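For reference, the structure I am asking about is given below.
The block that comes next holds chain A.
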Amino acid sequence: MNPLLQLKEVNTHIHDFHILEGISIQVPREGVTVLLGRNGAGKTTTLRTILGFHPPSSGEIRFDGELINGWPPFRIGSLGIGYVPEDRGIFGGLTVYENLKVAARDGVREMERRLEKVFELFPDLKRATRQQAGTLSGGQQQMLALARILVSKNRLLLIDEPSSGLAPIIVDRVAEAISELKKELPILLVEQNYNMAKQIGDNYYIIDQGRCVHEGHMQDLEKEPELKQRYLGVSV
Partner candidate 1 sequence: MFDTLFFNLLLNGLAHGMLIFLIASGLSLIFGLMRVVNFTHGSFFMFGAYVGRSIYLATDSFVLAILGGLLFGFVCGGLVERIAIRPFFGNRVQLLLLTLGMMLVMNELVKIIWGPTILRFPRPDYLIGSFMLGDIILPYYRMFIVGFGLVVLVIVYLFLNKTRLGITIRAGVENPEMVQSFGINIKQVFTFTFALGVSLASVGGAISGPFLSVYPEIAMDNILVAIIAVVVGGIGSFGGSVAGSLLIGLINSFGGFYLPQAAMAFNVVLMALVLLVRPQGLFGRGGVTGGR
Partner candidate 2 sequence: MDAKKILQFLQSNIWIIILVGGMILYPFVSYHPYWLSLLITIFIFAAFALSYDLLLGFTGLISFGHALFFGLGAYSIAIFSRFTELSFGSMFILLAVAATVIALIKTAFAMRVRGIYFAMITLALAQFFWVLVMTLSRYTGGEDGMPRVPRPDFLGDRLTYYFFALGFLLLVYFISRRFINSPTGRVLIGIRENEERMVMLGYNVFKYKLFSLTLAGIIGSFSGAIYVMFINIAFPALLNIQSTIDVLMMTIVGGVGTLHGPIFGAALVRLLSHFLSSHFRQWIIIFGIIYILIVVFMPLGIFGGIPGLSKWLEKRGGWLKWIAQKLKP
């Protein structure tokens, strides 16, 4: 059962700051793997290192066995690693449809083919195809960000704090959407909101000050209140 994505002793420096200090993570070929930890722990940096925006100073990153350290971001993207950043990364000046078109890595025809399923999952977007993406609500933008992943064949999805800035009721809908998505492809999720993580996560890693300090199955974490308290600031 070899993992789809593997990080081995990855160190990342940003402007002389040592952010990641030997991160080792394995993302299996299905399910949701969650990176938990406080603000500034290095979770976002981990995602961005995988994506090639910050080349690691040492260590290995393997996608499906292949070494991808130091690859330019577009090449990593073309492997089928989708990304939804914390700010959604929506192109506000483009319409919803145009946003999807940019993401259509396998061609517009393939995108059209998949659109039916996408709109089933995100009915709001169907009504808004001609709307300027910048005028969508926070929740709708998050849906669009996820929809963009579905219009081409992606093999792994990296999401950064999907619940950030959203009202609780919208967070539920996003969690639902991600639960649907996990049937299609494995997900590596960064989240501070423990409840959201608990709902959809299968495995977890806790990141603290640039290091992995704990890992395991999501349901087991429930039984470790001191861990949650120490690294996540969650009290029982």
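Note that contacts are C-beta pairs under 8 Å (C-beta built on N, C-alpha and C of every residue); 3 or more make two chains touch, one makes a residue touch a chain; residues count from 1.
Inclusion criterion for the candidates: all candidates are chains of the complex that A comes from, given by their letters.
Given the structure is predicted, the values throughout are model-derived calculations rather than measurements.
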All of 1 or 2 sit in the complex with chain A; the one touching it is 1
The chain A residues in contact with candidate 1 across the complex are 51, 53, 72-75, 77-79, 81-83, 85, 89, 91-94, 98-99, 101-105, 108, 148
